[in-house]
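Report on the following structure.
Up next is subunit A:
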Amino acid sequence: MMAMIFNFLIFPGFLFAAGAGLLATWLDRKVTARLQYRVGPPWFQPLADLAKLLGKEIIVPEGVSRSVFLGAPLFGLAGVTLVSAIIFSPAPFVGDLIVVIYLLMLPPLAVIFGGSASRNPLSAIGASREMKLVLAYELPFILALFTVVLKTHSIMIGEIVRYQNLSGLMIGSLSGLFAFAAALLAVQAKLGAVPFDLPEAEQELAAGPLLEYSGAPLAVFRLTRAMLYFVLPAFLAVIFMGGGLDPWFMLKYLIVLTLIILIKNTNPRLRIDHALRLFWGPVSGLAALAFILAWLGK
Partner candidate 1 sequence: MNILLWTIFLPIGASLLCFIFRRAAGGAALIVSAVGLALGAKIFLAGQLLSPLLALRAYPFSASLYLAASFLTFLIVLYSLKFMAGKERLGEYYGYILITLGAAAGAFFATDFLTLLMFWGLLGIPLYMLIGLGGDGAGGAAKKALMIVGGADALMIIGIGLVWCLTGTLRVGGALLPLEQPLTVIAFFCLLAGAFAKAGVMPLHGWIPAAAESAPAPVLALLPASLDKLLGIYLLARLCYDVFLVTPNSAVSFFLLALGSLTIMAAVLGALVQHDLKKLLAFHAVSQVGYMVVGIGTGLPLGVAGGLFHMFNNAIYKSCLFLCGGAVEFKNGTTDLSKLGGLAKTMPLTFAAFLIAAFSISGVPPLNGFVSKWLIYQSLIELSKINAAWIIWLAAAMLGSACTAASFVKITHAVFLGRSEAKAREVHWTIWLAPVTLAALCVVFGLGAYQLPLRFLIAPAVGLIGLIGVWDPLLAAGLILVSLSVGLLIYFLGNVDALKTRPIFAGGEELPAAGKVSGVDFYDTVRQIRPLALIYRAGEKRWFDFYELSAALLRWSSAWLVRLDAKIPGIIPWLRRDRAFKIKLLGALIAAELLVEGLLLVSGVREILTGLAALAMVAAAFYLAGRLGGSYANE
Partner candidate 2 sequence: MSVIEQIKTRFGGKAAVQERSPRRVYLTVQKQDVTALGEFLFRELGGRFSTASGVDTRPGVEVLYHFAFDRDNLVVSVRTLAEKPELELPSLTPAVPAAEWVEREIHEMFGVNFAGHPNLATLLLPDDWPDGVYPLRKKTFESEQELTAREN
């Protein structure tokens, strides 16, 4: 029991994921800055942002449902925390791959409900874009992940890791590589990173769903986003490159993170219909190709 609580709250659960995620967002900002010939923020920057936000007063817009407005960020955090505990557990713990896919729906849903509860027209447009984006990336994400399931014949994350330890990494095979590419783009969208940052498109929608948030709820949203920066690339690394929380794994994680940052900095934002077309067209096609290859044993 104590061990479980420790796993969940300290390592590799909440605290570890939060810390690693905050560092990852810093890395993102730093690398972005370097690519733009800038110096970039110091390493403690995300932490300072959070501390600052906690000290700010919380503003609730007039006439909104307080419970939804203030409750939404918490549910997003709960979803990502649970995932962070599941994906590193070697033994079956709480849930399997399908559970992870569904739990990963919680953070976007939290953002959507928060934005929708804000009653601001720009937030509402942002929420609708976020939802459309979810619809867009869900298909290739599912196809890519189930390509792995087809190869490993298991939906248990521990089993998938074990399979890779025995028979080589997923990404080593052609189908695994394609599936990884498709899943990577889906993760890019899940992170709301450019070119898929259209729900929060700062220049169009101010901050979209988060427009009305301030103080602690905003801090929780940012923390959730930061944890996703750790959890999602780590999830990809576990599924496609094998798991185990060792230095090698951190290297794998960093590779995935670097890919994400690079995509982010070399592309302009897409329009929502472009994103839908991209995900339902080429990216899903890529994932389907990966599946077919996997079926053929490649």
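Criterion: a residue touches a chain if its C-beta (ideal position, glycine included) is under 8 Å from a C-beta of that chain, and two chains touch if they have at least 3 such contacts; residues count from 1.
How were these picked? Simply put, all candidates are chains of the complex that A comes from, given by their letters.
Owing to the predicted nature of the structure, the values given are computational and were not obtained by experimental measurement.
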(request) Tell me which of 1 or 2 touches subunit A in this complex. (result) 1
(request) Sort out for me which residues of subunit A touch candidate 1 in the complex. (result) 5, 8-9, 14, 53-65, 67-68, 70, 73-75, 77-78, 81-82, 85, 92-99, 101-103, 105-106, 109, 112-113, 116-121, 124-125, 127-128, 131-132, 134-135, 138-139, 142-143, 146, 149-150, 153-156, 206, 211-212, 215-217, 219-220, 223, 272-273, 276-277, 280, 291, 295
